[in-house]
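Missing here is one protein chain; the remaining ones are kept as they sit in the complex.
Coming up: chain A.
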């Protein structure tokens, strides 16, 4: 035997109690008396074999998932905090929930709500149309278009929306006349800008340009997430570029586009409230106009807030369904029906939830059935 193999054994000897040698002889196994003794990293105490459960016992044993007391404790703390929040909201008289109820369906509030809704809708729709075009420019082979697209996004993302809003509103003071023509040359059309931009039009243009910049980046990211082999296969089939984009690339980009777009949409719903600076009466500004007269500041802010909460909730629910629609075929959103039936996805949700709740221990019925 080589000396270096005996060394660890020699060092291991002091670890063993004096009677170890006897125990080793009694240990089960094919080891003969002439074999070398085990080294230090083998289990020192022989495992009592008779304590081992039989296979039959193992197969019918109940599975006990790992308990996670930390999770339960933190959940409890959060629930208590939440209850405290609800309690103070309901019991603090100064919130004046009665007044909130009185104003909730007032005509001017509902008019403001209507304006907020359609301004958001119009801004998002035209912003996304523009944004898709800008994303397409950025992905095109033409370097001029790419540079223009990059420059647009850079500029519009840098300018605060409020500044932009005021810029369009005050356009008349910057450019009393706008004319179309050759730069430094002949002018074809000239327009006076004095009454070109009403507050609402300035809001629409400013916010649309803002959404276009952000949405183009969202759309571009989505398109880049699609495997280029997809467009290639479609090209090889003879599909035209427009058809490839609409039918093949965009639907596959949607799962990457929707969550960020949902964020942008909900953000825009509330961001429309900056139009109050140019006296456009949206939901928030309508509430402000009322409390400027009667000084019921908190209740009226709550009126607007509750409306925003309702709208955001509806949009979030809508986002859930849109996401599920575009997850079809991905194997994530559901089974063979593509997860389109509400009952099926509800059941799946419950299954996933139950699988993750540690309270339910599961018996291994599948294995027990075999024995």
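Quick note on the criterion: a residue touches a chain if its C-beta (ideal position, glycine included) is under 8 Å from a C-beta of that chain, and two chains touch if they have at least 3 such contacts; residues count from 1.
Note that contacts and distances are computed from a predicted model.
Missing chain, UniProt name from the options "FAD-dependent oxidoreductase", "(2Fe-2S)-binding protein", "ABC-type polar-amino-acid transporter" or "Nitrite/sulfite reductase": "ABC-type polar-amino-acid transporter".
For the chain left out of this panel, the touching residue among A:53, A:259 or A:329 is A:329. Touching the missing chain, out of A:70, A:98, A:143 or A:238, is residue A:238. Those residues of chain A that touch the chain absent from the view are 227, 229-230, 232-241, 243, 247-248, 251-252, 326, 328-331, 336, 338.
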